[in-house]
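Just one protein chain is left out here, and the rest sit where they should.
Take a look at chain A:
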Amino acid sequence: MALPLPPGLTHSEVAFLAEMEMVTVVPRQRLDSIELLSGKTPPLRPPRREQLPLWLALLLKKQRRANIVPPPWLHPTSLQDIIHKETKEDPAAFSPPPPPASSYRADVGRPGMVRRNDNGLDMASPPFRNSCTADALPGYLPYHWLEVAEALLAHAGDDMGAPAGEVRSLLRDLVEVRAAKMRSSTSALEGFGGGLMSLRGVGAMELAETRGFVLGVVDGVRRIGAAAEANRREEEEEGGFRNDREEEESDDDMGI
């Protein structure tokens, strides 16, 4: 009954999450609004574009009831732009995630999706961010980029607007460039003494892939260095009077 999995989402769980991303569809048939647990679906009236969660869009696509509009970042020019960013502009870091303002702007038509707290902050996070709809910004990879791109290529390759082969090969380049970065970031873990490491722009699947290794290294380093860390903390706490005591201690040592 209890879940036998270790902490951290697995690949299939990440893929499940990615299916909650909203995408834009162009319906080919009328379909009345359906009352779902996550709210009513918009009534589909061809050819008006609507936004639906990916799992539902794929279901409609398989039954040829709708076409999926690929998100702008999946367009070959946008992908080339991202690859350029990843390799030339900043070869060390991942390309930046989509700015929050854009996802909010894309959301104005459907106020239900975004929660803003009292400070006016946008608290929605992927997959509830509309970063895979037709209104998303090109040139930025959203958190679930790999899963969404794979799903769209596998099931809606003919809707891509560009040859699916081209998109696929660009995606493969991107996967490789970023996998190399992920690997080099693990070498930064060797000296994981600072207590923090930022991986801004990383994707969900990439994280799921390296999670076990990265967390294992960080926890291992912590265990090995536990004694040293405790010493350091003690020293810091004692602060000022530490110098005198050290001298005393060394005197004692000599006496022995």
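Going forward, a residue touches a chain if its C-beta (ideal position, glycine included) is under 8 Å from a C-beta of that chain, and two chains touch if they have at least 3 such contacts; residues count from 1.
Quick note on the criterion: contacts and distances are computed from a predicted model.
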| item | value |
| --- | --- |
| Protein name as given in UniProt for the chain not displayed, "DNA replication complex GINS protein SLD5", "Transmembrane channel-like protein", "Geranylgeranyl transferase type-2 subunit beta" or "Trafficking protein particle complex subunit" | "DNA replication complex GINS protein SLD5" |
| Residue of A:L31, A:A134, A:L153 or A:V175 touching the missing chain in the full complex | A:L31 |
| Touching residues (missing chain, whole complex) on chain A | 1-5, 7-9, 13, 16-17, 19-20, 31-32, 34-41, 55-56, 59, 63, 65, 97, 100, 108, 111-113, 115-117, 119-121, 123-125, 127-128, 191-202, 204, 207, 211, 214-215, 218-219, 221-222, 224-226, 228-229, 232 |
